[in-house]
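Got a structure for you, written out below as structure tokens; questions coming shortly.
A single protein chain has been omitted from the complex, and every remaining protein chain is retained in its original position.
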Amino acid sequence: MMAAPTKAVADSATSSVQTLTIGKALNLGLRAAMEADDKVIVMGEDVGKLGGVFRITDGLQKDFGEQRVLDTPLAESGIIGTAVGLAVRGFRPVCEIQFEGFIFPGFDQISSQLAKLHYRTQGGVKVPVVVRVPFGGGIGAVEHHSESPESLFAHIGGLKVVSCSNPADAYWMIQQAIRCDDPVLFFEPKRLYHSGAVKAPVDTAAAPDPLFASRVVRQARGARATVVAYGPSMKVCLDAATAAAEEGIELDVIDLRTLSPLDLDPVFESVRRTGRLIAVSEAPAESSITSEIAARVQQECFYSLEAPVLRVTGFDTPYPPSKLEEHYLPDLDRILHAVDRALDW
Amino acid sequence: MMAAPTKAVADSATSSVQTLTIGKALNLGLRAAMEADDKVIVMGEDVGKLGGVFRITDGLQKDFGEQRVLDTPLAESGIIGTAVGLAVRGFRPVCEIQFEGFIFPGFDQISSQLAKLHYRTQGGVKVPVVVRVPFGGGIGAVEHHSESPESLFAHIGGLKVVSCSNPADAYWMIQQAIRCDDPVLFFEPKRLYHSGAVKAPVDTAAAPDPLFASRVVRQARGARATVVAYGPSMKVCLDAATAAAEEGIELDVIDLRTLSPLDLDPVFESVRRTGRLIAVSEAPAESSITSEIAARVQQECFYSLEAPVLRVTGFDTPYPPSKLEEHYLPDLDRILHAVDRALDW
Amino acid sequence: MSSPEQWTRPEPGAGPAATAAEPTPEQVKAGLRATTEGGPELTQLLTPEGERVPSEQFDPYVADVDIDVLCGLYRDMVLVRRGDREANHMQRQGQLGIWVPLLGQEAAQIGSGRALKPGDMAFPSYREHGVAFTRGVDFKELLGIFRCTDQSGWDFQRHGFHPYTIVIGNQVLNATGYAMGQKFEGKVGNTDGDGRPSSTDEATIVYFGDGATSQGDVHEGFVWAAVYDAPVVFFCQNNQWAISEPTERQSRLPLYQRARGYGFPGIRVDGNDVLGCLAVTRWALEECRHGNGPVLIEAFTYRMDAHTTTDDPTRYRLSDELEEWKLKDPIERVRAHLTRRHGIEQDFFDQVQADADAFAAELRDFCFNMPDPPPERIFSNVYAEPSPVLDAQREEYLAYLGGFVEAGER
Partner (left out) sequence: MSSPEQWTRPEPGAGPAATAAEPTPEQVKAGLRATTEGGPELTQLLTPEGERVPSEQFDPYVADVDIDVLCGLYRDMVLVRRGDREANHMQRQGQLGIWVPLLGQEAAQIGSGRALKPGDMAFPSYREHGVAFTRGVDFKELLGIFRCTDQSGWDFQRHGFHPYTIVIGNQVLNATGYAMGQKFEGKVGNTDGDGRPSSTDEATIVYFGDGATSQGDVHEGFVWAAVYDAPVVFFCQNNQWAISEPTERQSRLPLYQRARGYGFPGIRVDGNDVLGCLAVTRWALEECRHGNGPVLIEAFTYRMDAHTTTDDPTRYRLSDELEEWKLKDPIERVRAHLTRRHGIEQDFFDQVQADADAFAAELRDFCFNMPDPPPERIFSNVYAEPSPVLDAQREEYLAYLGGFVEAGER
């Protein structure tokens, strides 16, 4: 049985409000989850002594031991595949994939076992595995270290896919994902892990929002367009909204948080007011989550749309050499340009 | 150097017109490609003596030998990964994945190497590998044998994805895919392989349509809606159009043929006339090719649409026990129901 | 599971017959002619002729196998074969979408399955109907998978028998993870008050084929198990074929030798020798329970029928081969042993045959009356926790279906 997380959390923090980066919030969230339930184990490459290449699991092995924080052999199918077995046994494994570009060797175990065991057994087997995936670009990295493959998992039934964009969500969502009885792909905005720009106070005692719900993060009477995004794109969208407001154009901004199943009701509601939607993501547009948003919004808000849903995304190419990523990634200008196009449609 | 394929084909067929199933057309197409270019090799599980579990490679090992038709060890990453190496060496491997549900162990080699080598090397390395994937449901099979994962590959830059729906396309598209210098994921409608219902005359001497182009397969003045689909769904869409016509409602029907990059110009053109679009696919709708179609059509045809783009697809679940697949798969009634909804919008 | 032209019902064919209760003169002759194969490394406790071969290492593991136990193993194998044949036949009659025959692998499955204790966990592939039987999973519970009304039908925890896994190799990693969990929970290497190994120690066994050994997942399972000393027995049924591909397409060396490269024991046992399989698996499981796992067992056996009911083995293998393996039939040798060495009378064999017939009849009745699942099943248990998107899809679809009902259609 799990203790109520809020209690455990309160115990482990001296005050209930701390100013945290996303990386530190994740670290504390993991720690709280491990304290609350000794079936929670952390596994992955270099997550032990090193604390992960991003230090998200820093200190956990020291405090919880080698049997709860496993430096695994170097193979992602092995990580996911053994996590499935551990979950069948009653554990709640939290797997770290070192970079999103290395999740693909584990794709089969994710799509064939992790996503389907519960369905296959009519609910007889639960596989509460969390797969943590640092994702996204903008860190000046070499190939395979800057991709955004989340849409691939959103297409697969049986998986839940979420992404956090700020420290409070990072802290709470990771705990909620671990408590969730479904497999959760947890996409973390690696560019922002240690960024001071999104550092924020986190009240570790306050009741969190539900995990599988999007959130309106900026709303204005008279807003003329809606911007929807998730994870690393949230910051740039909020910056764009600030810039637009300075020019007198108010934007609603919505953080999806849950990428599958999508919680689009707040988006529909906003679009019905604004008449315009810009969907933003670093991933290629083709057959993606932003496609899905456009497809569903054009259906639900058919008579409200004053312009088509526009998308600001990565291009339909492999991730380019990162010297070019400023061109590849949605930035403030491209978002504002899309807003302008929508307004001028 | 490759001989012109038409010549080789003419040699191997007694008359230039034969009535073929899709399965036989693929078999003859593969044979023609192997005759035209001795760098073409076929590899996969059971493709040799057995001729593949669907017999698509029937007789090829007998005639071309064990070095050109390889019964490989049982591992899909191995199949794709060695095919990449063979392609780097100058071969043109055609890999058979036994059923689409077993492509996932090969996902990493597809997304990390097959899709990216050409880009990574600025064109220095070509990887002309064709990955043949029998896909789709309706065959009363057990789990993992009825899925439609094509959208996952459409999302990955660097891959081309196609699907054939009739014997003539099967015969020509497989040869064109093999001649193409890009990696091609070739999705074959397994349900129709040996179906008499889509058996048709194939002129093995006639010049084929381009590979990466969609095709309007039914068009009528005064058509009131457009239906777009691909592969195994084409037959049911055409049947639906016939049924609708009997009730006085004409439909344009478009066979996508190329799923990535999408060739949507004919769709835009049609929708501008009809004002309505139904996109049909057996795959789950979420973050899929049908999402992409909806997203792009709502943008390109914003002022022409009289109803939102509607989708008739598999549900966002794992593929169900196949006793239920008649409910899961788009059928004539569901398509006509969508047409009605679009007309009544 | 691979199925050429799966939607075409094949003609009822003349598959190998279920073993008759009484050996024919040919069978006796054949048994005598039978030679041991599988190389000198093969562990065998019962020859094809039914002779007991002593083994210093493994005899202790079957010291308790008296005549009753032997008769029980015989009965297990006959029932399982009978059930297998019945299911195969029902597939021919269109009652099942497909069947995956175990014919010829009864000894490997019953021997290893009976070696398990209730607290152990077995991870099957898709052919382990015999193992299922030993785990108390009713044959009837298997049928849903093959009738395609279901994807897995039993309570895995109660039976210690994980759902079938179709994607080759996947279960090897899942089993290894499960075994790691047994270890992490302290269920390995304990001693009771008297210093003897604790009876509550646990182990895991995972089944896979010769073809599966090529998959990366199987390798990674070996790596993980070795690194974490996981209490898992890797039980490879080398039935000589991976659909149409002989074992030479997967390996240069006997498969049990694969273990050499990882630093844990690998052993080849005669997979048609139920006693040998029992002994070797008991030994391997004890190694695991004591904390000395993992172990690889290669059970050298033969797939006597097609890969599945949709397969046509005449395209790729000679019937001579089958004839030769018939001489090594796993059931016949136990019958010969029971008759010649233990004087078991015909009565017993008749009774087993009657039980098997009843078993088959029950199976048949059940199968013919299996209900189709309701359309709602498509949407159930996709997630353990609710999904509003899916709920909406279900409601929309059911309303749509309801429309037909109202309209009197469908």
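Lettered A, B and C in written order, each chain numbered from 1.
To be clear about the criterion, a residue touches a chain if its C-beta (ideal position, glycine included) is under 8 Å from a C-beta of that chain, and two chains touch if they have at least 3 such contacts.
As the structure is a computational prediction, the values presented were derived from the model and not from experiment.
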Chain not shown: contacting residue from C:S112, C:S214 or C:S387: C:S214
Among B:F91, B:F186 or B:F315, residue touching the chain not depicted: B:F91
Among C:S251, C:N292 or C:N381, the residue in touch with the chain that has been omitted: C:S251
Sole residue of A:Q98, A:Q113, A:S214 or A:S233 that reaches the chain not shown, by the stated touch rule: A:Q98
Contact set of chain C toward the excluded chain (per top definition): 213-220, 223, 226-227, 248-253, 257-264
Interface with the unshown chain - residue positions in chain B: 41, 67, 72-73, 75, 77-78, 80-91, 105, 108-109, 112-113, 117-126, 128, 157-158, 160, 180-182, 212, 261-263
Contact set of chain A toward the excluded chain (per top definition): 45-46, 48-55, 71-75, 77-78, 98-99, 101-102, 104-105, 138-145, 191, 193-194, 286, 315-318, 320-324, 327-328, 333-334, 337
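As a working rule, only the chains that are shown with their structure count from here on.
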Far-end chain from chain B, centres as C-alpha averages: C
Distance between chain centroids, defined by C-alpha means - chain A, chain C (Å): 42
Computed distance of Cα centres, chain C from chain B, in Å: 37
Residues within chain C bordering two or more other chains: 150-151, 167, 216-217, 377, 382, 389-390
In chain B, residues with contacts to at least two other chains: 77, 101, 104-105, 143-144, 286, 315-318
